[in-house]
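Handing you a structure now.
All protein chains but one are shown at their positions in the complex.
Up next, subunit A:
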Amino acid sequence: MDPTEKAIINGLQGGFPLTHRPYRDAGAQLGLSEGEMIEEIGNLLARGQLSRFGPLWNAEALGGAVCLAAMAVPPDRFDEVAELVNAHPEIAHNYQRDHELNMWFVVSTDAPARIDQVIAEIERETGLGVRAMPKTREFFVGFRVEV
């Protein structure tokens, strides 16, 4: 990754200007022209180093709901259970982790009431208990990945 790409990733994880020519204005701060900004961002997107460039929407503020959940899945049933869980379109992410609670997934729905329904469906389909871990408080993170 060259210094220009690093500058864009490190310098632009927020604060993109709400102006008539935002790529020009953001580029001015990073020492890049408007054309370079547009081209470099396009390259980073094409290579998958950026997932997206634009607004990061907050599902909960939009009326949706998100809930982390965990299961202790017997190792010999792991793949079968992963398939049952992932078949639900409301499952946004699912990770295997090294703990007795070895399957961790995020349920994301348009309406808060759907969360409990999806969890109940998964419990019925798998015959396993699901531990819901909704966030009770969110602490501010000023996250910037440094490359």
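Methods note: a residue touches a chain if its C-beta (ideal position, glycine included) is under 8 Å from a C-beta of that chain, and two chains touch if they have at least 3 such contacts; residues count from 1.
The working rule: contacts and distances are computed from a predicted model.
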{"item": "Candidate names \"Amino acid/amide ABC transporter membrane protein 2 (HAAT family)\", \"siroheme decarboxylase\", \"Molybdopterin synthase catalytic subunit\" or \"Putative ABC transport system permease protein\"; UniProt protein name, chain not shown", "value": "\"siroheme decarboxylase\""}
{"item": "Positions on subunit A where the hidden chain makes contact", "value": "8-9, 12-16, 18-24, 34, 38, 41-42, 44-45, 47-59, 61-64, 68, 70, 72, 82, 85-86, 89, 91-101, 103-105, 108, 110, 131-147"}
